[in-house]
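Of the protein chains in this complex, one is absent; all others appear in place.
Chains here go by letter, A, B and C, matching the order in which they are written, and residues are numbered from 1 within each.
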């Protein structure tokens, strides 16, 4: 393989740049050229492709977002779009494609490979961490640290005013961010899409905490469970406690990536290059049990990652 | 004066603890006792008052919020409430009262003094910075740094997706946070309650920026101007640009205070003690032109602090 | 088991408080009492032991250091010291002991158990990460993030002045911090005790980087390899490049723990309680392959954790 293409797609995740850097430098080290495709599959269709040098990724490892830009492409969902994408790759002389992103990215890569036979490798990067084939996706660790940093700030006010705060975090279908940030942030209750919750039990828990002297309460809610303002309103009505809502939104995505995400991205990016060079045609890189492994893209997509029930119970115990 | 009382009231502001610490230690250094009143005027009425030692304020200078807790008291707004507060102070043997807070706190102190003749000193602490008699209130510098930190994170995503973000910050009647954070955050437009704005002009500015190659746009909006989601929607309709809204909310209030706020709080707290000892009866401490000064509480309340129009124009120029 | 004792010993590590909190709350949840021993083995000998309630560990999960204090005890190294420690535990009615710390702590626990038969559990916490039986010790993730945060700051100056910086990090015998922080910080070279290095090769690498346009170079050195100033001097002499040294020292230890360390500490602390209740007599908790496990304390001490050679090579490739 003489020329590798790389793109980022879907929602941006901190650490994507570290992955791009690793792909570029490992690729060049192995004697290949690495070309960058702008704005994900959209740029691929348009042929917005540029050669990347060693220096192109200098001073990027600590930057959030993605220097290759990202977008969601409706066109790539059509067969015609994918045909044009294939033509772009052909014109650019690219022989293998690495896509960095989440489920949508992996699905796009797999469909593209099925239709064209083009070698593709998926590198998992999504702050939601809801992608199979890996214990951790790039960006998740940074996102939960962002959330916990926000909880730290909210706690100052919560304590000073003896208030309850409902903090809404990302996670439409999965509660990975909510559970991990709630456990690390010492939240009194954590509401996840994976487990049903009883608002009355949440309220009783709150009142019990207050009776034993708690000065404040933080409730972390995954967006898939319901909106923070509605839940805060409900709690206020049932308990009479002054309850405020806050939706963290996009500040969860940004910021300089943590060490964990930079290392994960570096190792995964390098491995993606190795897999292409070893002749893999449709693999997904993953960190499984502390080791970098890979599986078929289809397997990664088929696997629904389970939330850690033991951690959920532990969070309840620790917030007694 | 042998015994000084101190309370924090209204919304909490980072640096309040540094002010309490300064009052306690300066007071004790000057041979007084310092007693802390819990939960502002509410605790004053209830007589929730405790003696503070040198060690009571150890390891607090870096903490956000207020160790004395804070609240808003309806009762203190009544004459009867204030009579009870006076009785509490009398019972506790307190001879002078320092209140740390914003406009509501200052107003409460002044009314209380008028009715009882009790010596009161106001120390300005409000992240909104909308209090007269001082260029800077405690907490403002930390709040704007919190906002700019959030803007930094949002920018990563804004750049990667080539999107426009509307960021809503605190400031119901004043745009101090919006202007300072917008200027420091490199915002494309800043919308303040003090100046009318033309949404069409904002949109044209956005489009002009994009034509000259800007990858993203950040618009900072004070909450008094309108809601971020509504403004984002309006911009999207007029320009067709994908525009997202984010409401920063309570994360603006929290976190460890900046050096500026810690120093300001330390100097102001110490000065408040000096003023009480010098026989002042109803003064407000302030930082004016880089020097710690004081004025009559009434004057501080009467003065409406003006937004810096030159800085507003500069922000426009720098965001060309 | 009705009463559990907990202590922290050796160098402090961020996350120790999260582990104490988990032990206290999990212990109480399981129907036990949990008593805290101050200043490690020193306080144990002196009988400086206090009961801990649910509220004793409130608002501690985000604090660096250890609320139980820590120290190194010469006396506990003697048989007589350990006899007194045993007597203290007996007097306090404690039936099982959890020690949070590194190799010295584990060794102390094991010797103590051998002589007295007293049930002991070790929870690994050391920023150096140089303890067997676990992939990650509590505090390591925070420490490497502290280092990388410092490297980010140094990089600004390094770039602006086009200078080389030699950054010395902790690690007398092991290079875990240096390798992980160097990889995540994009260091040009990483010098570890585990691998011999050739200063001439380091210099050639530097010069090669400069020839291809690098504006700055960061070299991360584990303290066990040599002193940063001496290495900087040597590089300057050989290359003529202006080379500065910085020794990060104790700022590596401090700060609020990362999410990773808080979660790790919470899970390990809870598991330590479970192990005591399950009748374990001398176990070490560990995170192995992403799962919480345990082994005999002796095995943990016997195992020398290996540095990840693949990561070391990758760091070299990525810093081309």
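Note that a contact is a pair of C-beta atoms (placed from the backbone, for glycine too) under 8 Å apart; a residue touches a chain by one contact, two chains touch by 3 or more.
For clarity, every value in this text was computed on a predicted model and none was experimentally measured.
Looking at the whole complex, which visible chains does the left-out chain touch?
Answer for the hidden chain's contacts among shown chains: B, C.
Using the touch definition up top, pick the residue from C:6, C:123, C:150 or C:285 that touches the left-out chain.
C:150
Of the listed residues C:87, C:201, C:230 or C:251, which contacts the missing chain in the full complex?
Going through C:87, C:201, C:230 or C:251 one by one, C:251 is the residue touching the chain not shown.
Which of these, B:1, B:92 or B:184, touches the one chain of the complex that we don't see?
Of the candidates B:1, B:92 or B:184, B:184 is in touch with the missing chain.
With the missing chain put back, which residues of chain C would touch it? List them for me.
So the residues of chain C touching the unseen chain are 8, 12, 14, 16, 39, 63-66, 69-71, 146, 150, 152-157, 159-162, 165, 215, 244, 246-251, 253-255.
Please identify, in ascending order, the residues of chain B that touch the omitted chain?
21-22, 25-26, 28-29, 54-55, 58-59, 61-62, 135, 141, 144-145, 148, 152, 155, 159, 180-181, 183-186, 212-215, 256, 258-260, 262-263, 266-267, 270, 288-291, 311, 314, 317-318, 320
Heads up, the rule we're going with is that only the chains that are shown with their structure count from here on.
Mapping chain-to-chain touches, which pattern fits: line, ring, star, complete or other?
Topology of touching chains reads as a line.
Which chain has its C-alpha centre farthest away from the C-alpha centre of chain C?
Result for the farthest chain: B.
Using mean CA coordinates as chain centres, what's the gap between chain A and chain B in Å?
35
Let me have the rounded angstrom distance from the C-alpha centre of chain B over to the C-alpha centre of chain C, please.
That gives a centre separation of 40 Å.
Touching at least two other chains at once: which residues of chain A meet that condition?
Residue numbers touching two or more other chains: 152, 155, 159, 215.
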